[in-house]
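With one protein chain removed, the remaining protein chains of the complex are shown where they sit.
By written order: A and B. Residues from 1 in each chain.
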Amino acid sequence: MGSPPWFFRFSGRLVRWLLPLTVALLLVGAFWGLLVAPPDFRQGNSYRIIYIHVPAAVVALAGYYVMALAGAVSLIWRIKMADVTMRAAAPVGAVLTAIALVTGAVWGKPTWGTWWVWDARITSMLLLFFLYLGVVALFEAYENKTAAARACAVLSLIGTVNIPIIYKSVDWWYSLHQPASIKFTGESAIDSSMLYPLLLMIGAFYCLFALTVLLNMRAELLWRHRDSAWVQQLIGDA
Amino acid sequence: MTPLLSARGVAVERGDRPLLQNVSLSVFAGQVWQLVGANGMGKTSLLRALSGLARLGVTGDIQRHAPLLYLGHSAALKLSLTATENLRFHPACETSAQPGEIASALAAVNLRGYEGRPVSSLSAGQQRRVALARLVLSPAALWLLDEPFTALDAAGCDWLEHRVREHVAEQGAVVFTSHQASRFGGLQQDMDLSHHVV
Partner (left out) sequence: MSSEGPSVSMFAAFSWQFVRHAKTLINSPADVANPLLFFFMVITLFPLGLGPDPERLAAMAPGILWVVALLASLMVSSKLFASDFEDGSLEQLALAPYPLPILALGEIAAHWLATGGLLSLVSPIFGIMLGLPTQGLATLMFSLLLGSICLTLIGAVGSALTVSIRRGGLLLSLLIIPLNVPVLIFGTAAVNEAVIGGNAVSWLALLGGLALGALALMPIAIGAALRVSLDN
């Protein structure tokens, strides 16, 4: 299971069907959400950015847990492949969080008139972005990359314990300071004609996450074992 | 008789760079072992692996059956504390030495009268000797010493050699690395690391 050549073959098979699936889901979801679904009663067409914003945010948060889980596996069972998974997942999660933040800002401008709003969800997302950046920066700072992976595993585990606390405390912070009249992200019920494309896009983003992480892992394995026999054979065959 | 330390098939790497492979060693009571090899070959890395300090990148079976004392390159001394305080509250926590015992240990390393001086006021050689005073105080059976003869003058080297001989005579064991030529003659065994370089 943990052997690099085996994983490379296995992930190759996975990628072969995951890639078309991801592309299909993204295209269908985007088309459905951006063009077919009806405009919102209050926000008109500008709400459609949620078909990118919400999936990115959901998968970014889930991705942190995937990364931390891989780190835990690496710490407890010393499986090197888990290290590679963690390394691969961190930048993907960070980029997804950035996409969520930027699309959140894009959503904010036509809806509330400002590019940035310190509401609970955006602020929590910003802190999640910092947590991701911390993991990436810690990895780059260590010279010994085996130690770097171990350090990042410890850090992301601490992060997972803290994320619920951070999210909850930011929630409370927001409700303490919230100006009485304005509520930025209300919990309005979402119509099924908008819900289904949203769920589809969330699924598409999960697939995109898995695809990108697998591709990253494959690249990492090729580089790490570039001098070994099985890689040389692959290059020779290509 | 169980060895104090046994290592089988140990490989050491730093980062992703392999250093040594297939190192096997059994240290029994009364033995002196010297790890021999050129600079950068991995003597310190191997010693750290044997002590348990280095865990990442170390594969193979290492078993320690006795409490050990490790002396690395740095003396682990707080410069603002006195020699006595440094030994009394040593981070290795291996001994509950009383001030009287500490004073006689310092006397043994030729630092009588320096007990109450802050370590920062001692010379480098004297600081090294404060660190070596642990060899008198510690009850550990197995000593792992990294370049212990460095920064010692001739008298200090003689003292250390004498102390090592005493220790193994009392059924202790010593593993050390050193640039200098063999001091222990027939008593010591060498592990030549050049045979294990990757």
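Everything that follows uses one rule, which is that a contact is a pair of C-beta atoms (placed from the backbone, for glycine too) under 8 Å apart; a residue touches a chain by one contact, two chains touch by 3 or more.
Everything numeric here is computed off the predicted structure, so don't read it as measured data.
Asker: Let's see if you follow the contact definition: name the visible chains touching the chain that is missing.
Answerer: A, B
Asker: Which of A:73, A:155 or A:234 touches the chain that is not shown?
Answerer: A:155
Asker: Among B:32, B:122, B:141 or B:164, which one touches the chain that has been omitted from the display?
Answerer: Per the contact definition at the top, the residue touching the missing chain is B:141.
Asker: Who touches the missing chain here, A:18, A:34, A:138 or A:234?
Answerer: Residue touching the chain left out of view: A:138.
Asker: Sort through A:49, A:170 or A:208 and give me the one touching the missing partner chain.
Answerer: Here the residue in touch with the unshown chain is A:170.
Asker: Under the stated touch rule, tell me which residues of chain B contact the chain that is not displayed.
Answerer: Output for chain B: 51-57, 66-68, 70, 72-81, 85, 88-96, 118, 139, 141, 170-172.
Asker: Contacts of chain A with the missing chain: which residues?
Answerer: Residues 75, 127-128, 130-131, 133-134, 137-138, 141-144, 146-148, 150-151, 154-155, 157-159, 161-162, 165-166, 168-170, 172-173, 176 of chain A touch the chain that is not shown.
FYI, only the chains that are shown with their structure count from here on.
Asker: Where the CA atoms of chain A average out and where those of chain B average out, how many Å apart are those spots?
Answerer: Distance between chain centres: 49 Å.
Asker: How about chain B: which of its residues touch chain A in the complex?
Answerer: Answer in residue numbers: 14-16, 56-57.
Asker: Give the list of chain A residues in touch with chain B in this complex.
Answerer: Checking each residue of chain A against chain B gives 143-147, 150, 224.
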